[in-house]
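The complex appears here minus one protein chain, its other protein chains still in place.
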Amino acid sequence: MNGRMSSNRLPPIRALTPDMDGWGFFLCTQKDVRQSRSGELFMTLFLQDKSGVVRARIANDVARLREEFDAGDFVKVAGRTELFNGRIQLTIDRIRRVNPDQDRSQGFREEDCVLSAARPAAEMWQELEELIQHVRDPFIRQLLQQIMTAQAEKVRVWPAALTVHHAYRGGFLEHILSVARSALTLGAAYGADQDLLTAGALLHDIGKLQELDYDRATSYTRDGNLVGHVTLGTIMVRAATSAIPEFPDVLRSQIEHLIVSHHGHKEFGAPVEPMTIEAMILSAADDLDAKINQVRQALAEEGEGEFTAYHARLGRVLWKG
Amino acid sequence: MNGRMSSNRLPPIRALTPDMDGWGFFLCTQKDVRQSRSGELFMTLFLQDKSGVVRARIANDVARLREEFDAGDFVKVAGRTELFNGRIQLTIDRIRRVNPDQDRSQGFREEDCVLSAARPAAEMWQELEELIQHVRDPFIRQLLQQIMTAQAEKVRVWPAALTVHHAYRGGFLEHILSVARSALTLGAAYGADQDLLTAGALLHDIGKLQELDYDRATSYTRDGNLVGHVTLGTIMVRAATSAIPEFPDVLRSQIEHLIVSHHGHKEFGAPVEPMTIEAMILSAADDLDAKINQVRQALAEEGEGEFTAYHARLGRVLWKG
Amino acid sequence: MNGRMSSNRLPPIRALTPDMDGWGFFLCTQKDVRQSRSGELFMTLFLQDKSGVVRARIANDVARLREEFDAGDFVKVAGRTELFNGRIQLTIDRIRRVNPDQDRSQGFREEDCVLSAARPAAEMWQELEELIQHVRDPFIRQLLQQIMTAQAEKVRVWPAALTVHHAYRGGFLEHILSVARSALTLGAAYGADQDLLTAGALLHDIGKLQELDYDRATSYTRDGNLVGHVTLGTIMVRAATSAIPEFPDVLRSQIEHLIVSHHGHKEFGAPVEPMTIEAMILSAADDLDAKINQVRQALAEEGEGEFTAYHARLGRVLWKG
Amino acid sequence: MNGRMSSNRLPPIRALTPDMDGWGFFLCTQKDVRQSRSGELFMTLFLQDKSGVVRARIANDVARLREEFDAGDFVKVAGRTELFNGRIQLTIDRIRRVNPDQDRSQGFREEDCVLSAARPAAEMWQELEELIQHVRDPFIRQLLQQIMTAQAEKVRVWPAALTVHHAYRGGFLEHILSVARSALTLGAAYGADQDLLTAGALLHDIGKLQELDYDRATSYTRDGNLVGHVTLGTIMVRAATSAIPEFPDVLRSQIEHLIVSHHGHKEFGAPVEPMTIEAMILSAADDLDAKINQVRQALAEEGEGEFTAYHARLGRVLWKG
Amino acid sequence: MNGRMSSNRLPPIRALTPDMDGWGFFLCTQKDVRQSRSGELFMTLFLQDKSGVVRARIANDVARLREEFDAGDFVKVAGRTELFNGRIQLTIDRIRRVNPDQDRSQGFREEDCVLSAARPAAEMWQELEELIQHVRDPFIRQLLQQIMTAQAEKVRVWPAALTVHHAYRGGFLEHILSVARSALTLGAAYGADQDLLTAGALLHDIGKLQELDYDRATSYTRDGNLVGHVTLGTIMVRAATSAIPEFPDVLRSQIEHLIVSHHGHKEFGAPVEPMTIEAMILSAADDLDAKINQVRQALAEEGEGEFTAYHARLGRVLWKG
Partner (left out) sequence: MNGRMSSNRLPPIRALTPDMDGWGFFLCTQKDVRQSRSGELFMTLFLQDKSGVVRARIANDVARLREEFDAGDFVKVAGRTELFNGRIQLTIDRIRRVNPDQDRSQGFREEDCVLSAARPAAEMWQELEELIQHVRDPFIRQLLQQIMTAQAEKVRVWPAALTVHHAYRGGFLEHILSVARSALTLGAAYGADQDLLTAGALLHDIGKLQELDYDRATSYTRDGNLVGHVTLGTIMVRAATSAIPEFPDVLRSQIEHLIVSHHGHKEFGAPVEPMTIEAMILSAADDLDAKINQVRQALAEEGEGEFTAYHARLGRVLWKG
């Protein structure tokens, strides 16, 4: 394949336009081999890099190429872009699994091929540490330090959800920081307990580290489905507070309340609804951050026109301004 | 007061009829001193014994009698019954706090004055132990033994709820045994895992031992309001399984699923909905037992007519047959 | 076609695996001739036998083969199995209408080609008769005997629904027996009237004999759509009780109540909600049986993974254990 | 009592104003003897005549007067009116049961003392007969004639509901005529089948003749609660069509559909929702007539101000114009 | 193309049957060029004339024909009809943009090619003027005259909605006249204010003239999405009443109330719910007219069988009689 590759390297996915020709490194997250109604085989793929996701198809030589790679592999791909039903699509001529040692010389880097938060992980991690430093209550500070240290590896890379919002590498960290910023400014305006709000913002979704399995692709774990991140997170926090000597019981109750109530309403899966000003602020900040992230994704994916197509989850069209 | 008491002892509350005259020992669970619109003081009480609850009122000598006892006290009462808006009411002439040592000679026994499940606690406890003996899986059996032993004191006396259903001494135990019987017969019909069903039936409400505070009267605890029994119960079970060496992880997930999903629907406070046949059976058995207990209470309290008054919680009238 | 058939007979549908080659007798329940986007004709069929349903397609010689048979016909088919989007599919080479006289010698039997309840009809019928024998109230026993005798032909073969649950030959009988078993054990636990529960379990869906039309395939009748099985069933029972001299009016009311209220809630189509313990038990048993049947179907159809795909009607994924 | 009665006769209830003094004949529909918080007995009554309902109270001589009459009796009353919390109230000095023979000479007539529709029953009955005469389809005409003849006694006097709308003598007939007028003009506009609409309008609530018990006061019957008027009505119509030789089956289905679907939505108790233009028109006309009757009642009962008080059933205030 | 056209002219779309061959003039409202799964190009069109809409496809010579016309063009088409999945489809051999001057000689008329209300615009306009003439209140009459005169151009041609009901040329006028007829007959029956009802019927959807953009095809405007026709209409009416000297304020309030409340319930987008009998009548008439128009469309599009397919928006099947 080497010799026959076009000499043009494709730009990042977010920068693709129709009628480009070239090659690139991607992560293949989905691979379906299907039969057309008239019997021919063809493959539909989803490829991603740091900047976005693109649909791709292979119509020729499918029987051979299907053996060349699997979903979850990094791949080297050559093809051309075209507009298909209003979105960019890549028609693939050649594809093979990446050979890391060899392809590194051509610029392959794993981290460039995984859809990621816009901000670097190190920068976000530092913001997280600063938030924890600002906590005045020593018990809350210790709690946050211990949980975040223990979970650091996951916290740095986890997505915040399977599909709905912040569904990319670093999305979890991006989301909790954003919720923390909002909750703290709202909390300042309403004279709420800032230490509790920091704890709530950083811990409300901590159960997602057990709910989701993430290794380039994301899936639900058994506990994620059967127990759910709201309860899993409360259990994690209970274990952590139990390990801190003399952790005040009333503080533990309040933090657990922030977690169990953060979905705001029973019908959204909160077994208990917010009973404190801090819980109301946290729930509002979380909901708003999730909605705005969905709006941004919808705006980023859309083509022409002043409004997006109907957004099924939000139940409305969105204005593109 | 001694010398002036009527010589008739009143029958148990459930057996009271209009125009009875006499004295008795009761637990006073509620005591309100109010002012009539025209300014006079009067007291409204709720008295209970093992068999039921009766409303009582004091219209004379209120200023002095209000000092004689508090809600939560056992009291000796003299008065007469009458029909008031279709229900029995006790009009009290004399009332004082029980003096246990002295009144025992007249037949006072604490356990006779507390509204209780119909079956004796010892008999129910034995049924519980037998249910646990029948569990074949050694991990589940050990889990149930350890939790029930640790909580035995509460399990024997706790009510199942503040007001809705099984709201009396021993109601918790009565309810979980009833759910277990139903779930196991349904489970047999559908070939479900009987050990899991036993665990689910006995543990689904275990968080109520922390949600409610019960010492003759019942109230919500701080954790009961802020965290809720669904999550509290899951945390208790997680702690218990963690303490059993090599407790299988998949078993732990399933039992936790039974607890978090037992309310059946998100809008009823289940953060996760039943995903297994066992969870569906448990949720159906729990719902049915709570409903039937409410129906029985409504039928027991009702006066004449073929139908009860409108039952606000169930949203309908009930047929008395 | 005879001479060219492969000599292998395919196993029952539930036992099909990929890459099998052979022939078999089936009932064709659906036949669509479509044009591919590029203009070629192809046929999509649904074939069933006693054990299950399989999708089939014909891509060659469509113009001729489409004349060979219709939906509703028993067919003899030759082809091979393959995996298509995770499910078994049959690609058909040859197909023709069954010639009963001639094909019987090769083992064709109508009853083997119709999707059916797992238990034999005769065995289920006998269980039904025993249930009726156990009824102590002579009026209820007579009512059940008369209705079941009059409807025997339908009761033995009818499905319980068009698609949702027990949607196969004998599904009606399988469902009412299962509901009866559950309702009677629950009724025993709660001291409910077992005769009434038997009547409710056996008659609650009796209107489906008029709501559905079943002759291998199932469809709604005019009355089924316009009047609905809840009301149709009540009318049938009213007619039957009217024909029994001195049938007690209070009994008639109770039985009609069991039928009109068996969907449990107004929003599920119950014009009246359960007002008796028997009606609550029946409604719970019916709902649970329908749900568990759906779960079993979903588990039977599913491929790999610990959880099923999202089940739209139940609104969740299911755990496969 | 005779000699002491004031010589003024009170005007009809709708014409009462504060500070009137006099006597009158009424129907007592409700009689509650209660104890004030300070222990005195007093009676609260509801009295009605043809034109309206008025609250009354007796504070003196209660122990004796309570024996003089019961709810359901016609009574002769002397007292004075006053404004109580914005509404007219009658304070009663003397009250006794009517002695029909003797009181007739003073102008007592039963029909003047029962809350009734504004239009005379005879006039409404004639409109009903004309509506039936206009039906062209002989089967529908015969059906309506037979049912209305058989039920004539009830149809002339029944109320349309216990409390919600048209809850007075003749309200049933008033309501079905009003629905018929609306449905027929709407049906003319949309080219719907006028005969079917007449049948639907006249029969949609026919089950209320069995749902309610009416003998001056209104109550639910056993069948009314347990089976409900929607199903009861359908059963009545089925019985009637079965008795008419060669009644077309498709016509029967359509009429039954009009009855079972007339509540419009499942959550309002329609087991089946409207599937024909006629059923949609009938359901809209019925809903509108019930709402407008409630609005008129609310406006009639209200005191000052441009808007009524919050109307709990309609969930809003109403403008008085 | 001229010389090669078949000499048969196709009948109006509503009269098309399978296997017709010929040519016709149509408006092309939608044009999609797609790639089959196997890579070939094909075009799917929607064509309309005055009487209906038909799907069409082009499989040959796509690369050239796609340049011949655009969505929004009038086209001359030659092809043949066939049945495709139960509906008529046109397979196109030749297609080109209409040349108005030249094609007029062959009978091309714009107005024949646009899906339109059944009644001629002039006739509907005259009915509108008569309705306005009948208004007795001079302020309301003046208001209606001024608004309708100012908006005459749009009122004559606008559709009533994008897709749901009356979605064709003249649909707006057809809808408001139909609502007016219904509201006025209902209003007569209930003694409501006929002038107000006329105003409400003619103005309730007036905001749609700003909500929708219509030039053969229909789309939402920016204000239509961001502000919505309910509020836009109220603003238009406020502007108009402000321009009429001494327009009574109470009248203005009532008319605005009719507009803001015409969706009947908050969850259907009414910021305020009907508080007057007129508003209740208008809302009922509007809802019924929209539903019946949907039923008629569904019946017109349907093939065989006694019931339509499931109608997703209405949530039920419909009976075809």
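Miscellaneous remarks
Should a chain be cited, it is by its letter among A, B, C, D and E, assigned in written order, with residues numbered from 1 in that chain.
We take it that a residue touches a chain if its C-beta (ideal position, glycine included) is under 8 Å from a C-beta of that chain, and two chains touch if they have at least 3 such contacts.
Keep in mind it's a predicted model, so treat the numbers as computed, not measured.
From the set D:20, D:71, D:121 or D:317, the residue in touch with the chain omitted from the display is D:317, counting the whole complex. The residue touching the chain not shown here, chosen from B:84, B:220 or B:247, is B:220. When the omitted chain is restored, the residue from A:91, A:276 or A:297 that touches it is A:276. The hidden chain makes contact, of the residues E:48, E:142, E:234 or E:283, with E:234. In the full complex, chain A touches the omitted chain through residues 178, 181-182, 185-186, 189-190, 257, 273, 275-277, 280-281, 284, 287-288, 291-292, 295, 307, 315-319, 321.
Mapped onto chain E, the footprint of the missing chain covers residues 222-223, 225-228, 230-231, 234-235, 238, 250, 253-254, 256-257, 260, 266-272, 275. Contact residues of chain B toward the unshown chain are 32, 34-39, 220, 222, 225-226.
The rule is short, and it goes like this: only the chains that are shown with their structure count from here on.
Steps from chain B to chain C, minimised over paths through touching chains, total 1.
Taking the definition of touch as given, a chain qualifies here only if it contacts chain A and chain C alike; those chains are B, E.
Superposition angle, chain A onto chain E, using Cα atoms only: 120 degrees, a multiple of 5 between 0 and 180. The mean-CA centres of chain B and chain D are about 43 angstrom from one another, to the nearest whole unit. Shown for chain A are the residues in touch with two or more other chains, namely 34, 36-38, 222, 225-226.
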